[in-house]
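As you look at this complex, bear in mind that one protein chain is not there, while each of the others sits in place.
The letters A and B name the chains in turn, as written, and every chain counts its residues from 1.
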Amino acid sequence: MSAVLRSAAAPRKPATPTGARRYSLATPFTFLAVLAIVAITVVPLLFVIEGGFRSTAQINSSPVGLPHPWVWSNYTTVLFSSAFWQFLGNSTLIAVVATGLAVGLGSMAAFALSRYEFKGREALFTVFIVGLLFPIGVASLPLYLPLQRIGLLDNQFGVAIPEAAFSLSITIVILRPFMRAVPGEIEDAAVVDGATRLRFFVRILLPLSRPALVTVAILAFVMSWNNYLLAYIVFTTPSHFTLPLGVATFQTQYSQDTARIFAFTALSMVPALGFFVLAERRIVAGLTGSLKG
Amino acid sequence: MRSIRTSAALAVAATAALTVAACGSSSSGAGSGGASNSGSSVTLTWWNNATTNPLKGVWQQVAASYHTAHPHVTLQIDPIQNEQFTTKIPLALQSSNPPDLYQQWGGGQEATQVKSGKVMNITKLVAPWIGQLGSAAEGWQVNGQQYGIPYDLHMVGFWYRKDLFAKAGITSPPTTLAELNSDVTKLKAAHIVPIAVGSKDRWPDAFWWEYFALRECSTDTLKAAMKAINVSNPCFLKAGNDLKAFMATHPFQSGFLGTASQQGAGSSAGMVANGKAAMELQGDWEPGVMAPLSTDKTLNSKLGWFPFPAVTGGAGAPTTLLGGGDGFSCTTGATDACAEFLKYIDSPSVQKKLVGAGVGLPANPSAAPALTDDTLRQILSYSHASPYIQNYFDIAFPTNVGQAVDNAVANFFAGQGSPETIIQTVNQAASTS
Partner (left out) sequence: MVSSTDPPVAMAVARASSTAVAAGARPPQAPPLRRPRGLRRKLELTLLLGPALALFVGFVLAPIGIAIYYSLYNWSGFGPLSDFVGVHNYKLALSDPVFRSAIAHNLTLAALSVIIQLPISIGLAMLLNRRTRGRSLLRLIVFAPYVLSEATTAVIWSLMLQPGGFVDQFLKAAGLGGLVHLWLADPNIVLYTLFIVITWKYVGFGIILLLAGLQGIPAELHEAAALDGASWWQTTRRIVLPLLGPTIRIWAFLAIIGSLQLFDVVWIMTGGGPANASVTMATYLINRGFQSYEFGYASAIAVILFIICFVFSLAYQRFALRRDTRGALTRAVG
């Protein structure tokens, strides 16, 4: 869809023969720069992964070094501990609920804010932006009492629902220009053919907005996955903890077992990274459309 | 489109399932106390800080054996990370169902909590047996009324490495400040870090200032200061100047501002455990913290303890100790069964078990013979001989003042402010509490 929009917007020029190198940066420079980027990004991650294969005594005696001998028990203990999988399950459940709510409700609101004219529309949009300005961690304290009154404390929903609310802002901010950019003709045509505006929304606009929807879903998911302070305040029972809480818990609880902390940290990175691998292409495509608008 | 549908369906299903679960659960959530007062079954929710063994196992045993003896009382334990208590307790006491039984460190902190109106006044309930604990129980009183009880006690003193002292040519631990200073010099000459301090956590810094205050201020002055929440007495300024002079000798490890006190081999505890520093001013819990930080199996035999040295010209009794302890409080929603359980925790049998788990010094003196570690016995007998045990200031004072003490001294350690600043900051915090 974005291709259609782009070609509709930009005047066409005769194509130049392909294969012409546009700018020459000396290749060794590029290579070195890339190597540096990869090293700086990846080395800390490798440090943690590798640390999990050592014993705490090894780490204490020589902070930097290769495992000697390789210790498997840290990883296996974490993998076979019910705590890790509980944390993982909790994080997943909360993230899915928060994302679903944020994207579902956010897309509806973005549709209304982008393609309807009504008094106070811009003011309402500004109100939604407010959610970007108040960090969710800071809101944790004032959220506590309302959550307690509704009975959502120590409950996954007590975390998922506020997260969804806070993700609404970035969802609407990204979706609105994207939805706006869909030409009115398509909507007109749909209406002419008998579809209501809501049907247009569900059947045409949403599919067309898929890259942007995936983008906001990923952002909402990541924000929920990594949330720390709200979960810290809401959860008391350790079996309800999410992964970020789990990491901090391990650090104090097994403060003497540095190697196990490494193993747990490394393993808790895997779901997040795996999720990103699956979604990587979508993000770029999704952001392309929204930023043009 | 499909992805939206799936996640929407998932969300709906999850909502339904969890709503049913959440509405259905009653006793599985934390803080669901408040059972009826009749002889029928009572479940007490219990928040303690034993997230690891051996103490975790000991509490579970205690709960199980109590249940066997009193079948209508069930204890449901929720271990909470020690650091989380400062966050969880005020929130829980605001809510309509706080835990029935929770970790309590006493002092002004307890007094602050009592303001919530949700902490149970157990004076009458514990009157028959509280005398067994001696003066220690006073630390858990507010305005003469008992709102909690201790289950163990802690004292702060110097832990030192006998082998490193020997290496530096120090034959016996110092008893005066002058001796301590000369020992620091000897250790430096032997290229050993004299003293490790976990300044990142702030409260280890505060120990230093507080101990100098204990040496400069008379017992009456200290008691008055705690009561009035005011440190204007000139002895506190003297203490600050003592600290300043002491720090001018650079007795601490390099980079001490970023050193944690108990976590990892790089912490101050880890440094002593691995022989990288010779001394640390800490509580009696240190050997337990140090043991896992080192692979040295003979560590315990290398550790010794000596009290904070005397300071010439100081108005304080040179054997005054800084200390505290752990305890529990009941909340008003709990039944009398809670106070009954507290009695059980302080009974000699349970106290002996706790001692055996290395929890520290027993609150009930009758369990003293169960202490096997010589050093702990040394500390315990020292504490019995001491004329006065001052609670750590950040517990003795109301919480915001206590935190101000920790912050002010930590800032001082970082080179900010002067001995006067510490006093001003603390008094200012007190004026708003």
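By our rule, a contact is a pair of C-beta atoms (placed from the backbone, for glycine too) under 8 Å apart; a residue touches a chain by one contact, two chains touch by 3 or more.
Please read these numbers as outputs of a predicted model, since none were measured by experiment.
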Sole touch to the unshown chain from A:66, A:79 or A:191: residue A:191
For subunit A, which positions touch the chain that isn't shown here?
4, 6-13, 15-16, 20, 22-25, 30, 33-34, 37-38, 40-42, 44-45, 47-48, 51, 63-64, 101, 105-106, 108-109, 111-113, 115-118, 124, 126-135, 137-139, 141-143, 145-146, 161-162, 164-166, 168-169, 172, 177, 180-181, 183-195, 197-199, 201, 203-204, 207, 222, 225-226, 228-229, 243-245, 247-248, 251, 258, 261-262, 265, 268-269, 272-273, 275-277, 280-281, 283-284, 286-288, 291-293
Since one chain has been left out of the picture, which residues of subunit B touch it in the full complex?
86-87, 90-91, 93-94, 112-117, 199-200, 202, 254-259, 264, 266, 398-400, 403-404, 410-411, 413-416, 429, 432-433
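We adopt the following convention: only the chains that are shown with their structure count from here on.
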Just the number, please: Cα centre separation of subunit A and subunit B in whole Å.
40
Which subunit A residues qualify as touching subunit B in the complex?
56-57, 59-61, 93, 96-97, 99-101, 103-104, 107, 144-145, 148, 151-157, 206-207, 210, 213-214, 217, 232-233, 236-238, 249, 251-258
Give every residue of subunit B touching subunit A within the complex, in rising order.
1, 3-4, 7-8, 10-11, 14-15, 18, 22, 28-31, 47, 51-52, 78-84, 87-88, 91, 94-96, 262-265, 270, 274, 292-295
